[in-house]
Structure formats: structure tokens, C-alpha cells
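Of the protein chains in this complex, all but one are displayed in their positions.
Right after this comes chain A.
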Amino acid sequence: MTADELIDGYVAEVVGLLPRAQRRDVALELRQLLSEEVAAAPDRAEAARALLAGFGRPAEVAARYGTPVTLIDPADTRRFLTLAAGGAGLILFAAVLHELIERAAPQRDLERAGQQALPFVFAWLGLLLAGFAVAAWARRRRPDTGWQPRPVPTDRINRLGRAAGLAFYILGTLVLLDPARVIVPLAGEAAEPALREAFAYDGDFLRVRGPVLLALLVASLVVEAVLVVKGRWFPLLHHVTLGLGLVMCAVLTWVIGAGPVFTAALTDQTAKEIVGLIVLGSLIDLAVRARKHHVRRAVHH
């Protein structure tokens, strides 16, 4: 290729990435400037090749001609990546949970469930990108007035709120031991046989999964009680809570996937869907709490 052909090709690539109104003018100027740079060289083609190699990627040069559009502010990139990866992982896990709930072991196909979740993953990534792009655009139009003070995260807890929560969890655990016993007085004696049938636990569940789950629930209540008594988080308690939370999520997933929990199909399906949502919510809560804990540690040590 001759020097002029090389320069023309390069200029075409640069101006092709510029706004239409700028193209003709920039092409004329850039072509003239590049030609002049190599005019005195003994081998113009070789000189043009070297010059253009050092000039940079056409897209980068085109970006320098204007203010490049930034979809995601560099300052937001880390948060974007965290939310993108976390959200995508959660959607895929939700798809696995859905498959575990909907289909019994022989018909299950977790790979297909993952593939079916991909459109939702891409939708999430698209929404996230759009959200961050709109936020970046709004911030450029109206720059932040500055940092707004917020309370520093501390190890202290709302003792009263936690105690009320603990009472609620204890009550909930007791209800789970025999749901029909709690509902029958509310629904009337006539409904007892139907309710007993609807809320009868599966025999296999009661043999292994039930006791394991109950043991974990009791352990969680004990840890929560320790927290209420102490009135503040401390590292060991935090690690135990996080570990217990993760184990609880794993066990609940196993409970969902290992067979029926209730003998009545409708109750079983509904209960598993609720448990599935609890697992997803717990995973988000664990991630947020772990992050807060690390921030607290970083600030106070």
C-alpha cells in the first residue's frame, strides 16, 4: 500500500467514528497533517506505517476529538460489577431453586434451568447498565452538591427490635412444629380433618431433614438470643451468624430438593416457593451484612 492509501484508510476509520457534522472537516485536516508528517521521509509508505502505528487506535483518536460518552462512571464501575455478578449469580440460583421445586429428581435438568435463566440474566445486566447510565447522565447534568453525612456503622444493635424479632422467630418455629394445631382454632373445629391433611409432614422429611432443620433453627435462635443479651455485635458472633446463615441456606435448598416436605401437593408446592424466596432473601441479607461488618471493622480498627 502506498503512504496515501494508508493515510486515507486510517483517516476513514477515525472520521467514521465522529459525528456526521465533523467528518469532512476533520478528514481534510487530518489527512493533510499526516501527509505533511511523512512528506520528507525517504520511504513515505514505511514512514506512514510507523506514524500511524504510534498515532493510536482510530477509536481512541476519534474519542479525543470530542467528549467521550461515558455510560458508567469509572467511580461506579466496582459497584456495577459487584451488582452485576451478584445479581446474575442470584438469578441462576433462583432458576436452580425453581427447578428443584417444580420437578422431582428424575425429571430435573439443572443445566437446562440455567440456560432458561440466561435471558433474565441479560435483562438484569441490561437494566443495571441502563440504571447506571441514567445515574451518570443525571450526575453530569446536575453534579452532586457534596457528601451528605450519614451515621457511622456501629456494632450496637436495636435491642428492643431484636428482642421482638426473636420472640417472633420463636413463635414461628413453634408454629412450624405443628402448623395445623395453630390454624384449627382460627378456622374452626369442622375444618380440622382437612387442615390436618393439608399440613401433614411427609414421613421421609420428618425422619432426617426435619430434625436437621429444627436443630439449625434452634441454633439460630440461640445465637440471636446471645446477640440480644450482649447488645452488640462482636467478631465471633458475626462469623457464627454468617456461617450459620450460609449453612441454613444450603440446608433449606437441600430440604426443597430432597423430596416432599408436606404430603399435600399444594401445601408442599406453596411452602417450597416461600422457602425458596426466603433463601434468596437470606443470601442478599448475608452479603449486605458481611459487607457492613467489614466496613465496621475497617473503620473501628
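Keep this in mind: a residue touches a chain if its C-beta (ideal position, glycine included) is under 8 Å from a C-beta of that chain, and two chains touch if they have at least 3 such contacts; residues count from 1.
By our rule, contacts and distances are computed from a predicted model.
Name of the non-displayed chain as stated in its UniProt record, restricted to "Molybdopterin synthase sulfur carrier subunit", "PadR family transcriptional regulator", "4Fe-4S ferredoxin" or "ABC transporter ATP-binding protein": "PadR family transcriptional regulator". In the complete complex, the hidden chain is touched by one of A:L28, A:A167 or A:V218, namely A:L28. Contact with the chain that does not appear here is found for just one residue of A:E13, A:E37, A:D76 or A:E192, A:E37. Residues of chain A in touch with the missing chain: 22, 25-26, 28-30, 32-34, 36-37, 51, 54-56, 60-61, 64-67.
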